[in-house]
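One protein chain is absent from this view; the other protein chains keep their places.
Residue numbering begins at 1 within each chain, and the chains themselves are lettered A, B and C in the order written.
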Amino acid sequence: METFVKYFGEKPKLKNPVLIEGLPGFGQVGRLVAEHLVKELKGKKFAELYSPHFPPQVMINPGGTVDMITNNFFAITGKGKRDIIIVVGEAQAATITGQYEICTKILDVAQEFKVSDVITIGGYATGKLLKEPKVYGAGTSPALIKEFENYNVSFKSGEGEFRGGIVGASGLLVGLSQLRGMNAVCLMGETPGHPLLIDAKAAEAVIRVLSKHLKIEIQLGELDKRAKELEKFRVGLERMMRKMVKKEEETAEEGEKEEEEKTKYIG
Amino acid sequence: METFVKYFGEKPKLKNPVLIEGLPGFGQVGRLVAEHLVKELKGKKFAELYSPHFPPQVMINPGGTVDMITNNFFAITGKGKRDIIIVVGEAQAATITGQYEICTKILDVAQEFKVSDVITIGGYATGKLLKEPKVYGAGTSPALIKEFENYNVSFKSGEGEFRGGIVGASGLLVGLSQLRGMNAVCLMGETPGHPLLIDAKAAEAVIRVLSKHLKIEIQLGELDKRAKELEKFRVGLERMMRKMVKKEEETAEEGEKEEEEKTKYIG
Amino acid sequence: METFVKYFGEKPKLKNPVLIEGLPGFGQVGRLVAEHLVKELKGKKFAELYSPHFPPQVMINPGGTVDMITNNFFAITGKGKRDIIIVVGEAQAATITGQYEICTKILDVAQEFKVSDVITIGGYATGKLLKEPKVYGAGTSPALIKEFENYNVSFKSGEGEFRGGIVGASGLLVGLSQLRGMNAVCLMGETPGHPLLIDAKAAEAVIRVLSKHLKIEIQLGELDKRAKELEKFRVGLERMMRKMVKKEEETAEEGEKEEEEKTKYIG
Partner (left out) sequence: METFVKYFGEKPKLKNPVLIEGLPGFGQVGRLVAEHLVKELKGKKFAELYSPHFPPQVMINPGGTVDMITNNFFAITGKGKRDIIIVVGEAQAATITGQYEICTKILDVAQEFKVSDVITIGGYATGKLLKEPKVYGAGTSPALIKEFENYNVSFKSGEGEFRGGIVGASGLLVGLSQLRGMNAVCLMGETPGHPLLIDAKAAEAVIRVLSKHLKIEIQLGELDKRAKELEKFRVGLERMMRKMVKKEEETAEEGEKEEEEKTKYIG
């Protein structure tokens, strides 16, 4: 099986679209922002990306149906001067080469719709929990950086301060966009960096920036509710896992030894 | 070497077959159910699936012959209105992409025999050991779900309850079947989740459901014996490994450091 | 880069050759046996197998030249009724799929020389250190098993005793030979299972069996010396690594955290 994109019916006609990516990561900021935009701006799903590099599992819906792990493309039309493609999903690639492969496919779709600007959303782990989280940015062109600085996005680092790296899709999509001559920026909401915290405050800060850039009003009322739903999902997952842990701990250790030895038992 | 399927002689002629998969997993429920069906219903092996994604080892039989790790296809004919293809084997893929690749090949075989319904069997780890384990389910179509609910399979989750995911072949086969327009359901026998326990009780509960769905009577007398055989196999494997552990523990640690350092020693 | 075999000059003409594989593993039994045969029976290297699945490093020779990690093919001619191909090297594949890929390539070479019999050598870790280690076996055909039982190789397991598996090339080569219709047997010298012990006693036991099967006399005088050389090599490697460990331990831990976090820092 190769990574592939499955379209639903006819491809949408999009007006000079911008692509916005929000996948799971620090504080779930990217995912929360993307899901909020889809719901508030009535996004229509038009394609799904499948890959053998995603975690090899399916998710069970409350009704008992199952979903494969995918990255999904939603089209938002008629809200502003430009249409929007949102990329959101349950997971990022679980392999190193898969990260590159999936981001490449996402940009193939972007180019098919003549996307010139790519915006990726993430969390910037500063270890601080703030009432007014800042939005940090990184981008491919001084012009782009200049525009977002007008919205109080912080791109420059202080004297000798280290800005670090952006791991995963939010980073690679920006880097790979540059290779294709597309403009790209990564917006990162300041978040403590706790992997289980769903950071609605950080998401809100990013949405305010997006609202200015897109010149579209975006309601924030439902944001907390969506954060809680996402949290319930994650906490549920965690509880399920914990239950297993309790029963398995001791045997798990044996299991690991088994594994370890198996691989050493080269006859 | 690529993943490939090797047929024995002529391909069987099968009447509107259903595919049932049972591979190693929680409580060995899937594997135990599948092996029991093959023996009780006189399944004939007609193909083997080989893959470079299986653990790189062979198993030694009591007689001294060896078997590669494979997933095996058995045909059960003339027992009910429909014939059955059973997929059973010693292991699942040991790599992430391999899980997808092997499940894809299994469904290629299914489609070659015009399989319209896929049933995967697994264990659902609830952490509880019960006299009367329930059977949980997840499926691709409301119709399918409705039918199995009549056999007391529990698909719906309680208010706000989280159903989680199905990792591995039992989950991916259901998800990938949906992509090919096949009906699919995963039946999971409630099991404590101890990886070394062979859960005959959970297997029995699943077999009762299958018996109703297939409208075939399936004897259960041998089930405990088969569970014990499987357990002996696993306990034997474990004992062999433990023996090595004892002798190797201290050096194993050195060994790991060696590894660790080797990979760090980038000249 | 793909796995490939590089021949030196003209391919040797071999008389009904048998292939004998001995690669690093438990007690270094296989490797020690293979290297001893090459030296005692004046094997000539005629090909090298290169693969991107080997550990990504080179070895430095005492003189300062370097060798890539390879599996090497030696031809032994004119010693008995049949010629011999020895496969020996510094490592086995470091990836799961690589184990299958390299064994497949080794058998491609075997078939090019019309090899009908494959013998793989390994260690069988019983946890016991014995003056008279036994030789355990596993094979593909009852006929083959019968012949080696005459040389006191133990193939059958006791009542309910578990024989386990053979991980790595010694196992896969036997399993894959069977798929190609070649006869194959794995001979395993009983060894404590200490990964750093070079077990000359176990190697000697295997060589005695090979000598009978090949009807070639094989001197054992140099065996201990070769075991010590191999040990010096391994102990040297270990000492080098230990030195690094001391200097790196604390920072290594930081290093790991770094790694861990890096992969978690998905912006």
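Throughout what follows, a residue touches a chain if its C-beta (ideal position, glycine included) is under 8 Å from a C-beta of that chain, and two chains touch if they have at least 3 such contacts.
Remember, predicted model here, so these are calculated numbers, not experimental data.
When the full complex is taken into account, the listed residue touching the unshown chain is B:C186, out of B:I60, B:C186 or B:L230. Taking the complete complex into account, residues 1, 6, 50, 52-53, 55-68, 94-95, 98, 232-233, 235-237, 239-240, 243-244, 246-248, 251-252, 254-255, 257-258, 260-262, 264-265 of chain C touch the chain not shown. Chain A residues in contact with the hidden partner, per the touch definition given at the top, are 55, 57, 93, 96-97, 99-101, 104, 125-127, 137-142, 145, 155-157, 160-168, 171-172, 174-176, 178-179, 186, 192-196, 237-238, 241-242, 244-245, 248, 252, 255.
In this section, only the chains that are shown with their structure count from here on.
For the pair chain B and chain C, the fraction of shared interface numbers is less than half, so the two copies use mostly different residues to meet. Chain centres here are Cα means. That of chain A falls 46 Å from that of chain C. Shared interface positions of chain C, defined as residues touching 2 or more other chains, are 125, 164-168, 171, 186, 195.
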